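The next block holds one structure in the form of structure tokens; read it before the comments.
Just one protein chain is left out here, and the rest sit where they should.
Up next, chain A:
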Amino acid sequence: MDDAVLRLSPPITFEGLSPVTSVFYDDVCRQVFAVRSGGAMGIVVKGPEEHFNHTFRMPDQGPILAIKFSLDQTVLAVQHVPDTVVNKERGSVKLMKSHSFPVNWFLYNGKTTTLLTCTGAGGNTLQPFLIRSGSLFKLAKFELDFPPSGKPGALNERDFILAEVYNQNYILVVKHQPRGNSSLGGEIVVFNVNKDSSPTKCHILKVERGGKLAVNIVDNLVVVHHQTTKKSQVFDVGLPGETDGYVVYHDAVLWTDTCLKDGEQMESESNGIYGQNGLIFQPDVIIDAKLGKLWLLEFDVEPVYGLIKSPTNLVNFLLSRKNAKGVVLDAVRRLLQGDCSLLEIGKVFDFVVAIYQAHHHAATLPQVFGKPRELGPSVAAPWRVVIIQKDMCLSVFTPLIRTLSGVQSDKYHRGQSRLSSILVEYARSLHNYHMPVDFFVLELLATTLIRDKAFQLLHQLLQYGTIRDSKQMACLLLSLSNDYPPAEQIALDMLKRLNTANEQILEILLNKGQIFTALRFLRKLGLLQPSNAALDIRKYLDAALASNNKMVFFPVFKFFEQRNLKMYGSPQFKPPEQYEVYVKKYKEMFLEAQDSEVVVINS
């Protein structure tokens, strides 16, 4: 099935159980040991990590109870009888620390180096230990509110799972049947275990189905397999849920429709993941010892889009998946294209931006201890999908605009105004997280707002600094000033504030015929001082002439005459031949007319 979110990897095959072959699995190193004739006929070690594969023989020294490699694959430990441990290789085991108390059973997770022991007569008291940098930490004991062992509904070792989800160390307790008849089905209680505090109950996964359950962890998701229905549920403890302040109650995010199958057809009902022969190991290993197959459970994000209805949950879920960047971007684009409300879009953007901000923050922290700066996935939460503004523009907004350009005019307008609202929402979200908005986002926003004729909104965004000052933005505004004339002044103000674009300001002012403003600006810059002899006066006189307005030419000419007076002691321009044309024009316009016609007050 293409749209199945859970899949089994191609199996790793080994020799199945038989009278001469025994099979062991070490979930620390994720290795399957197929031991033929007690080792004499060979031991084949296989696992998902191919360099951990070994084949060797050893003399048959009787039935093997357990066989394991050390983490570095250099030491093999074989247990033959309950009381003896045989070290195959040299080396020694040192006693680090000892605690003694009656233990019903224990569980160990090599990844999180967590040891969970069950103690007490009822089998309801749990004693966790943490091994951290060679030391053993005894954590606080905690009691579970369950029927004592031997009674129906009592827990046993198989109902406990040590798992690491989102870098948190968890103990999952599977309750197959909840007490009382208030609700059907079981639940999984999740305890958080860490060095600094006693284990706390923090999540309850509402399984809501009876029958036997098995649990895998894949891609930080808790996958619950139901033997009776042969379906699987997916829980994400990272999603928000109903909460009483202490414990978050989670519903399944996904229900897989089809049962998990190997690529090939399973031989019989009893085989495979839901069969009796299927053994589930943490975090994501499924072994059918009889068939001699080991599968890894895989989670595929591609089909998720249609399976989670709430846009916020969808994006929040996808943002925590491995290699899901493309899927997230695609999902966001599809949400925006659909009829998702702006409120939800805003929340979606907030999720996206929150991760971006955390990542950005981590990346821009000062370097510590000479470690290279990490620019890949977030250090603190490597599963997070980081979507930067460029991604949004390239994969979300630009395709949106492209689809808009093809539509009819009435729809086009609605589309434009939705697009501008979306972009404003994105900018809002970035601001919310104190992230500077990249220019191309602002550019897109400004052009969309102008196309949408939402000038007032644009004006406010500029006025309140949401759209920050930049030379590029000023140029963009200038180019848009045909559609929205006030944009020109906004652009000029922006350039002025930037204080690096005085030349451009003068050019713009002269181009727009605002010669007075240009000259006043020049004066403000101190460039009109007589000392600045390099000033090209003719540029301003030309502009004044080009205005074709005597009310402009007159004062400009007069102004420079006065400047000449200050510079040379006479109003004449120097050298005169370069200014002949202006002087002539001035005489034509004013002096000759003055001689012939004198306007008398009250005439």
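FYI, contacts are C-beta pairs under 8 Å (C-beta built on N, C-alpha and C of every residue); 3 or more make two chains touch, one makes a residue touch a chain; residues count from 1.
Assume contacts and distances are computed from a predicted model.
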Of the options "Cyclin domain-containing protein", "PRELI domain containing 1a", "Vacuolar fusion protein MON1 homolog" or "Signal peptidase complex catalytic subunit SEC11", which is the UniProt protein name for the chain that has been left out of view? "Vacuolar fusion protein MON1 homolog"
Pick out which of A:S135, A:T243 or A:Q562 touches the chain that's been left out of the picture. A:Q562
By the document's definition of touch, the residue of A:F281, A:Y412 or A:F516 touching the omitted chain is A:F516
Spell out, residue by residue, where the missing chain touches chain A. 516, 519-520, 523, 550-552, 554-556, 558-559, 561-562, 589-591, 593-594, 597-603
